[in-house]
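Okay, structure first, notes after.
All protein chains but one are shown at their positions in the complex.
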Amino acid sequence: MTATHTPGAVHVDTVDHAVSTPEVNQPYRELGLKDDEYARIREILGRRPTDAELAMYSVMWSEHCSYKSSKVHLAYFGTTTTEEMRAGMLAGIGENAGVVDIGDGWAVTFKVESHNHPSYVEPYQGAATGVGGIVRDILAMGARPLAVMDPLRFGAADAPDTRRVLPGVVAGVGGYGNCLGLPNIGGEVVFDPSYQGNPLVNALCVGAMRVEDLHLAHASGTGNKVILFGARTGLDGIGGVSVLASDTFAGDEGGTGRKKLPSVQVGDPFMEKVLIECCLELFGAGLVVGIQDLGGAGLSCATSELASAGDGGMLVNLDRVPLRATGMTPAEILSSESQERMCAVVRPSDVDAFMRVCAKWDVIATEIGEVTDGDRLVITWHGQTVVDVPPRTVAHEGPVYQRPVQRPADQDALVAAGPEQLPRPSGPDELRAEILRMAASPNLASRRWVTEQYDRYVRGGTVLAQPSDAGMIRVDEATGRGVAISCDCNGRFVRLDPYAGTQLALAEAYRNVAVSGARPVAVTNCLNFGSPEDPGVMWQFEQAVRGLADGCAELGIPVTGGNVSFYNQTGATAILPTPVVGVLGVIDDVAARIPTGLGAPGDVLVLLGATEPELGGSEWAHVAHGHLGGRPPAVDLRRERRLAEVLRGGGVAAAHDLSDGGLAQTLVEACLLSGTGCRVTLPGDDPFVALFSESSARVLVAVPPAELDGFTARCTEADVPWRRLGTVGATDVLEIEGIPALPLPELRTAWEGTLPALFG
Amino acid sequence: MARVVVDVMPKPEILDPQGQAVANALPRLGFAGVSDVRQGKHFELEVDDSVDDRTLERIAEGFLSNPVVEDFVVRRVES
Amino acid sequence: MARVVVDVMPKPEILDPQGQAVANALPRLGFAGVSDVRQGKHFELEVDDSVDDRTLERIAEGFLSNPVVEDFVVRRVES
């Protein structure tokens, strides 16, 4: 149960030892390396790797770090990004996070990352360290982190395990983010049985900096010092590498006896807060040449990536690393995923000043090495060389796979089984009951139980947060310049048609940003899929990437970065393919934001876009019949683009987009958010379709009467279909013509009661 | 009725930021000589005599502690 | 070196929602017979032999616990 520590020295497998013992059996399979991958490592090195080298290669060549299955597909993002789209991009795919020029000398960086598996094992710490990791990514770009978001997915809302996982994840996201002092400005909570046993915990961070302060992760300048700072390195998060320390491998020379170390890490948000302030002071004083956060793969990743991206080699004295545990081996130190650490490259003349800043913030900082003029990454342990590798082969030249891709055999049957034959509610009373049932269903019910656990005010720049369509923060207090972000994905749509479904995710995030009044400018993503060894999953993945890239090209906004998470499955069953898409928008003055809701009494309600009988993959089919089949709604990105332009043209007092649950849900939410009723007439001749269809490219807007003619004229001109639905009333009732009135208190009880009843 | 005490502590290899914060503060407060602090939870349960040790163990392991990151000790004390 | 344990508990008259939450959850999980639960903190300190009982008392009273709402017990255990 507890780690026992070796008395005396740890067995160390040096390079010399490796050269003289070529035939040692190394447990590379236990570390996840394939036979040919291991053979390639031996070929690169011209000998067998040492324990420490094996540890480095195995983590860096893992799917998570090397993108070996996804690389060939992700390349498509590059080929579809035009020069025009690239114009505002200061850093793109390949950097820690994408960076976008938002004007006035400001640059914004944002990225989403997954922390799915750790959050299933230990929901609180898994989610907490997920937030911590993405924040360090943003910090490593030289930016001040400004806000976080958390797209989450869980099994069925009433499943017992969801009751274990969800409260822990939410407490972890909040516990870390709140203590760190970053406002949570949005996210998602989605329930579907496919996530049972494999919840998705994605975390997004956005940060800002002056354009000239952009820091890229590279180690250059021979003689520059490598400084590790932040938390001490411990035995947490070592996971698989502990096999290197097992008796069988380390043999008689004193294995540490550590068998199964917990692969979870515990986060220290206080340390991270201090680390942020310390880093920003270091950046501000110009004391940093290059910087890299330590996340997955710890020092293995940081040293090899810094060296690989630089113009020289690197020498690291591993015995200088401050440790939290005794008896750690070099392989363990290199693989430890202890949180809240950063690695910087610093000019020798700046080292003292660097150390003074760290001391001011009580941050431990240690010079562990330097940049050399060679082209090798050399790591020593008490004077003996334990790693001597070409860093690019570790960090950037890992294996690349062209995995088999095959459209699943059941795809046709799935698409053929559309929702047309499902019994529908009919008549006023049934429709009324359906509106209430939908509003109370887990995927549509108020997220307040979750979002109340998140600080959305800290830093004083939050202009929109939940329950708005997009989160919005002010970047520049003097000018009011700000950014808006939304993350979206409907995995059911993606399951039915991965290409179109991913474009629908893009369309929704784009629309949510547009509805806030911002101009969408860039895209990030977190592609959560099943096993890449399943050709059907690879087909979903390939289609999703193509759909996203082609969609971005059509919208004229680039993908600036992202993250791939494979192996999200329970047994042989993969999750719904879930490419979460995050769209970033810019607004010149946040005072011009469009609030989410209904507007003021007397405002005219106008529905933008066209409603078709599109219920494949809809929330209604899911809630009423547990049905998934047919085609997802049609995508029309050109219309989304025009819709966004119309919204930016002004004249709108409030807005709310239509997505899951259709017009019914949008009306319910808009009324409850504004605390005002309204009276509307449904479009078309089928009230059921009007209420529950999930056709895309639609928005409900509230327009003051004086603006109405001008606004609708602009819609007509832009070829955006519009239709007057009714007016905002000073009443406490949602009145839909032909359906018995829905008093707001009754709607509120339905909408707000669900999550508290489930989770306490 | 018996009183049962359950102490739950972070596993030795797991980071304990709370204990660390205390340990770092003590010298600043003028207390020397404390080299390490770990902080955990202390539960006191009033338990029916019918509840056996195996049940207490299950309560401690499955509910009061998180076996992934914590160890626990159960003690019956005089009531 | 000695190991010192400090247990800090909410005073009896202070509402303890954490303990209460545990007590309420146990029957739902199928554990009967636990009539009351209180939750506090458990500290384990590694202490130099030079540190006397009076000092430990001051650490526990003035720092590890808040006398307005908490009681504490200090114990030296074998090291």
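All chains are identified by letter, namely A, B and C, in their written order; residue positions are counted from 1 within each chain.
Simple rule for what comes next: a residue touches a chain if its C-beta (ideal position, glycine included) is under 8 Å from a C-beta of that chain, and two chains touch if they have at least 3 such contacts.
One rule holds in what follows: contacts and distances are computed from a predicted model.
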Would you mind picking the UniProt name of the chain not drawn here, from "3-oxoadipate CoA-transferase", "Autoinducer 2 import system permease protein LsrD", "Dihydroxyacetone kinase subunit DhaK" or "Phosphoribosylformylglycinamidine synthase subunit PurQ"? "Phosphoribosylformylglycinamidine synthase subunit PurQ"
Touch partners of the unshown chain, restricted to the chains that are shown, please. A, B, C
In the whole complex, not just what's shown, which of A:168, A:461, A:561 or A:661 touches the removed chain? A:461
Return the single residue from A:130, A:174 or A:230 that touches the missing chain. A:174
Among A:269, A:290 or A:310, residue touching the chain not depicted: A:269
Could you list which residues of chain B touch the chain missing from the display? 17-18, 20-22, 25, 28-29, 39
Across the whole complex, list the residues on chain C that are touched by the chain not included here. 10, 13-15, 17-18, 21, 63-64, 66, 68-69
Hey, which chain A residues sit against the chain that's not shown? 171, 174-175, 178-179, 181, 268-271, 273-274, 361-362, 451-463, 474, 477, 590-591
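By definition in this document, only the chains that are shown with their structure count from here on.
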Per the centroid of Cα atoms for each chain, what is the distance between chain B and chain C, given in Å? 9
Using mean C-alpha positions as chain centres, tell me how far chain A is from chain B in Å, no decimals. 35
Quick one: in the complex, what on chain B touches chain A? 10-17, 20-21, 24, 66, 68-69, 71
Inside the complex, what are the residues of chain C that reach chain B? 1, 7-9, 19, 22, 25-26, 29, 31-48, 50-51, 55, 58-59, 63-64
For chain A, which residues are in contact with chain B within the complex? 1-3, 121-122, 125, 231, 234-236, 261-262, 264-266, 268, 270-271, 324-325, 338-339, 362
